[in-house]
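Input: a single structure, listed below in structure tokens.
Taken from a larger complex, these chains appear in their original positions, while the remainder are omitted.
Chain lettering (A and B) follows the sequence in which the chains are written, and residue indices restart at 1 in each chain.
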Amino acid sequence: MWMDTKTEAEEARRKHASLSQRVLNSLLSCTGDMVHLDKYMDDKWFVLQLAVWGLRGVARVILANNPLCGALILAALYWASPWQGLLGTLGVLTSTLTAVIMGQDSAEVSAGLHGFNGMLVSLLMGVFSSAGDWYWWLLLPVCLGSATCVFLFSGLAPVLDRWDLPVAVFPFNIIIVLYLLCTGHDNPYFPHHNAIPPGALEPNGTELIAVEVLRGIPLGVGQIFACGALGPSILILGAVVLYSPLLAVHAVLGSAVGTLAGLSVAVRHDSLYTGLSGFNGALGCMAVGGLFFTFSWRTHLYAIASAFLSAYSDIALRNLLGTVGLPACSWAATLTATLMLLLNGSLAAYRIPIGQVRAPEDNLRSRSQWEAGNTADRESTDV
Amino acid sequence: MWMDTKTEAEEARRKHASLSQRVLNSLLSCTGDMVHLDKYMDDKWFVLQLAVWGLRGVARVILANNPLCGALILAALYWASPWQGLLGTLGVLTSTLTAVIMGQDSAEVSAGLHGFNGMLVSLLMGVFSSAGDWYWWLLLPVCLGSATCVFLFSGLAPVLDRWDLPVAVFPFNIIIVLYLLCTGHDNPYFPHHNAIPPGALEPNGTELIAVEVLRGIPLGVGQIFACGALGPSILILGAVVLYSPLLAVHAVLGSAVGTLAGLSVAVRHDSLYTGLSGFNGALGCMAVGGLFFTFSWRTHLYAIASAFLSAYSDIALRNLLGTVGLPACSWAATLTATLMLLLNGSLAAYRIPIGQVRAPEDNLRSRSQWEAGNTADRESTDV
């Protein structure tokens, strides 16, 4: 009896263990780049494939590459504003479809590389439009702008490829600036708000509220998707944690650095409260800390430097472009990340070739495997 | 007798036929790139050679490469304004001569590649000058500006050559912007008009006149030479027809697309009436539709996309540069055409290497010959 009870308990424990193992495994399989999904999707319907490509595109905006993470972000956007969610969905689908029609490389399309620029263009068109939500005419420039992103992506790729640089969000930044310049502030069909430079004088000398500044840090992560609500911003951050906790840490760190940079040159309080000061820092920090470079304490320091550089450049560019009412979008972070990728010296040793970039944790693992292999190799040669 | 009459009639007919054949042949030999002229000119006087190089340069402005076409265009410019015609002639000759003195590649010089930027700089300097016609001091900056174009052409060539891109009118666009910035609006020696951005408010809410808008379409072709009169514009279009009817169709189509783009964002009526909204569209459409790409229905669609992109970018750039009183010249079309040449995907298959670009009709012929050759080759290999 005693034996029996023991074995039964063991069996139950084993069952439980295998269940929790299975749950953990299936959970783990949802993190990182989810490469296994690609093989599974190969023979599925086109609509389903397109959905996965689109969700990857949504996640790509925040440097992740995971459809589940994309779905969470999309949910956050619909939560913040259904109209913005709709625009984003339309943008990512239009540009992915345009890429398919234009015969772009299918590996690029299925990795979501042709979706994220279109999504950002659509979201920003919606945010800057002063015609209010559900202004259906806006879908016209949204579709056109998203489609044009594919042209710019495809055209910039061979130029940047010479130095093994990613196209990143250059197309989005160019298209949104051109769109806002094209229509102007008081356009009869597509009116939009003017961006206010962060160096502009405050209307009245108000005191800085510390809590609001701290609230701006998670909002800085949400502002990458032009989302200014706290709940959805935290959900977006959660989506990044799902993809890679290391990336999420750098996102928050970068946003904090950006806020600090903003404080140091006394930007408008609004800019701090809404998280607009933080999001370029977050992007600059994420790109260097673990994504394009293997994580180590050295790349971590460079990531902080990159965050500061992004944040200060962003303030400078917003002051410059603000003189003609334009936003600086993510020009600063994109240029800074590109600069960091070009650096030689001690940082270059950690550089991961663009084609082999995975989630930070995977990068770290493949590096240590590669180094172990190298050592083993050397040992076997020695013998 | 009956036989005799018949043979006589036949003879007359044959004579007539051979005459019309000869006329047709000599007419046909005036179309396209007139490559045969180069051999004929080899041992002629330098002045005569320079004239042909200059005329090729004049035609190059509108993407043609035919001295006769250049002569027609020059006539149109003298018709529109003798002063502008003189400035254009001086510009094209100065920059071609500078290229000879600076030891530039003789094949480039004789193809007129060093003339068109100088010509455009001179014409635009004349148009923007507010000192009136026959202000002889203007010849000084005209000569200096035209000569500087050769420096920029020669310096930009190795950079753009890495991606097999043409230098196009980048030198002109840079020089004219620098000149206008250098002298400023109220310069005591070289005063000039400020450009008005197309998004500026109308003085009073006037109705749009449809006929004037339609008139703006052929004017858009003339505006490539900064010519705003209808007669000369049509003569310029005629010169393009002489070089290549396909190119002329795309010019008109592009100008129409540009006007449509202008209407869609409600630009100032003036901008539509004068053809200023159309000329960037025309250039963008011509570059893609047949010139740098073999003509097909697919390149035709891309040409229309290129026209739209050029036209919208032009409005955006004019709104931006207009805030400091500068014109956007042909920046938009030049950048768009460069982007199109960089595209990969389905358009890249039609790309013609820059060194082999001829008139669209010749491009089409050499492609089909090449393909026929390829097929024959494959067949012979199969056997």
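Basically, a residue touches a chain if its C-beta (ideal position, glycine included) is under 8 Å from a C-beta of that chain, and two chains touch if they have at least 3 such contacts.
Because the structure is predicted, anything quoted here is derived from the model rather than measured.
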Total identical subunits in the assembly as filed, 2 in place: 3
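Just so we're on the same page, only the chains that are shown with their structure count from here on.
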For chain A paired with chain B, centre-to-centre distance based on mean C-alpha positions, whole Å: 42
Residue numbers on chain A that touch chain B, as the complex places them: 102-105, 144, 148, 151-152, 154-159, 162, 177-179, 181-184, 186-190, 324
Contact footprint of chain A on chain B as seen in their complex: 162-163, 199, 201, 264-266, 305, 308-309, 312-313, 315-317, 319-320, 323, 338-340, 342-347
